[in-house]
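Missing here: one protein chain of the complex. Every other protein chain is in place.
Let's turn to subunit A:
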Amino acid sequence: MEVLLNDFSPGLFIVQTILLLGLIFLMVKFAWKPILNSLNEREAGIEEALAAADKARTDMQNLQADNEKMLQEARAEREGMLKEAREIKEKMIADSKEQAKIEGDKMLKQAQSAIESEKKAAVADIKSQVAELSVAIAEKVLKEDLSSNDKQLKLVDSMLSDIKLN
């Protein structure tokens, strides 16, 4: 202990105190402050960059989700449109079928009525021809032989049966 105290130099202590104070002051001013500030800045920069990357990633994910949603909506819309188109088509086909049926019916009726009138005309024509024929037959009969009753009767009978056939 005595040796230690003897070795202790107050002068060196004072000089060292002054030098250390100066050194601390200079080091803080010219070295530690700028170095630590830069390090902190750099660390903050790195942290910021990481956060930005994270944000970009979530943004990207959101965007992708949005895209997916839009795609699905578009798909649904397309489905809807296709369905509608199919319905319209079916309706149109049904409509036109009905129309065609009505038209056909109408044509059928016209045809029937035309046939009827044609038939009437034909019957009238036949009647007139029959009348002419009867007149002609009668003429012939009258011209040929009105002598026998039997023959006359036979003739009338055969003629009548002919007429009935008509």
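Following the convention adopted for this analysis, a contact is a pair of C-beta atoms (placed from the backbone, for glycine too) under 8 Å apart; a residue touches a chain by one contact, two chains touch by 3 or more; residues count from 1.
Everything that follows uses one rule, which is that contacts and distances are computed from a predicted model.
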Chain not displayed: protein name in its UniProt record ("Dihydroorotase", "ABC transporter ATP-binding protein", "Sorbitol/mannitol transport system permease protein" or "ATP synthase subunit a"): "ATP synthase subunit a"
Residue of A:15, A:93, A:111 or A:135 touching the missing chain in the full complex: A:15
Touching residues (missing chain, whole complex) on subunit A: 4, 6-17, 19-20, 22-24, 26-28, 30-36, 38-39, 42, 45
